[in-house]
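Would you mind keeping the following structure in view while I ask a few things?
All protein chains but one are shown in place.
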Amino acid sequence: MLRRGDRVQNMNGFDISGIIHWAGLFGIAVFAVSGSLEAARKEMDILGFLLIGAVTGLGGGTLRDLLLGLTPVNWVGQPHIVTICLVASVATYFAAPFLSSRYRALIWMDAIGLATFSITGTALALQQGAPPLIAVSMGVMSATFGGIIRDVLCAESLVLSSRELYVTAAVAGASTYLLLDGLALGETAATVGAFAVGFGLRSAAILFGLKLPHYQPPRA
Amino acid sequence: MLRRGDRVQNMNGFDISGIIHWAGLFGIAVFAVSGSLEAARKEMDILGFLLIGAVTGLGGGTLRDLLLGLTPVNWVGQPHIVTICLVASVATYFAAPFLSSRYRALIWMDAIGLATFSITGTALALQQGAPPLIAVSMGVMSATFGGIIRDVLCAESLVLSSRELYVTAAVAGASTYLLLDGLALGETAATVGAFAVGFGLRSAAILFGLKLPHYQPPRA
Partner (left out) sequence: MLRRGDRVQNMNGFDISGIIHWAGLFGIAVFAVSGSLEAARKEMDILGFLLIGAVTGLGGGTLRDLLLGLTPVNWVGQPHIVTICLVASVATYFAAPFLSSRYRALIWMDAIGLATFSITGTALALQQGAPPLIAVSMGVMSATFGGIIRDVLCAESLVLSSRELYVTAAVAGASTYLLLDGLALGETAATVGAFAVGFGLRSAAILFGLKLPHYQPPRA
């Protein structure tokens, strides 16, 4: 029989280096804000903000931990992670009316979270010994999953199907991190460099409508 | 090499006290009914009823177990849990035509399941040693997830976005359980009290259109 507490205490027996840890918390906060902004667009009540904010903030990391078998998932033993989401959601609830465009704010928060999670997901998978292709896949999935689940819960048209570089930016961020990590430049340099590439690409896509050629159905 | 049976047998090595165990089975059954009622509204065939019923009934507990790392998830080693869902779905298939409103029945079944799962999710998380905030979060997520996945699978507008107190009722049920459990009143009293609060609040919301002030976009 398991006794109360047996499982949860030893859940973070591996250590995460400094910048990845902080980037992870930062990514969670911005994704929680993006979730709350979508709750604002749907005119939910404060508890809707809290739920959508928490699910969006925690979703990507939760998927990553489940797939890697790192359970209980990260936030179960670390209530401050959930607290970050709740604080971010409440702050958004009160700040949202002062934004000139909740939609633009959402898109930018999502972009920051996307770039951040593509890095932290890749880094954590590498730390668990995953091969390069898997590490990048994990980065991309954990980067995109928060936004996907937010959009599904809010019955919003999916960021995924926007034509701008979305998955591409996550792949770019994850791959750059892998490359820079492989060059042994140190984790801080790898993180900053990968963020610049991932977020830079997504920003350019938002600002200039950058897109890859999309699939064209043959003419009838 | 794992031998057949190695993993599944020891999955429930911790014990769940009486009332939480029975409440859990009850919650599964009513959620399965709610899923089947939505299958009725979508005019699915009997196997659609079984699938949606099972996924709705099992969804919340499955999410909870995955997040807490209690795998294989509860129903894998306990076929009677799946059987409950299947029986509930078949019964609903035959009983549904006699209901004056399938939609009202669905909403009330969902309300009972919501209150029940908010308690069992919180109780199980506490039993695993999760801190209070996490236990309540787990209660809320496992209470709302069944309904969410039911609505997503049936492409129904989400209960989540209804303006009535939905997440609020789950939070109230989970928090009341936490409080009463902390007062050491015994598990039965805590369960009954928390159910009264959670279900009472949701009932009032359904009957009287009770709602929290929802987010108001600023005037243009």
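Read from first to last, the chains carry the letters A and B; within each, the first residue is number 1.
One rule holds in what follows: a contact is a pair of C-beta atoms (placed from the backbone, for glycine too) under 8 Å apart; a residue touches a chain by one contact, two chains touch by 3 or more.
As the structure is a prediction and not an experimental result, all values here were calculated from the model.
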Touch with the omitted chain, as defined above, among A:171, A:190 or A:206: A:171
Those residues of chain A which, in the complete complex, touch the missing chain: 13-15, 66-71, 125-134, 137-138, 140-141, 144, 148, 152, 157-158, 160-161, 163, 165, 167-168, 171, 211-218
Touching residues on chain B - with respect to the absent chain: 1-9, 11, 39-40, 42-52, 54-55, 62, 66, 71-73, 75-77, 79, 82-83, 93, 96-98, 102, 152-155
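To be clear about the criterion, only the chains that are shown with their structure count from here on.
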Distance from the mean Cα position of chain B to that of chain A, given in whole angstrom: 27
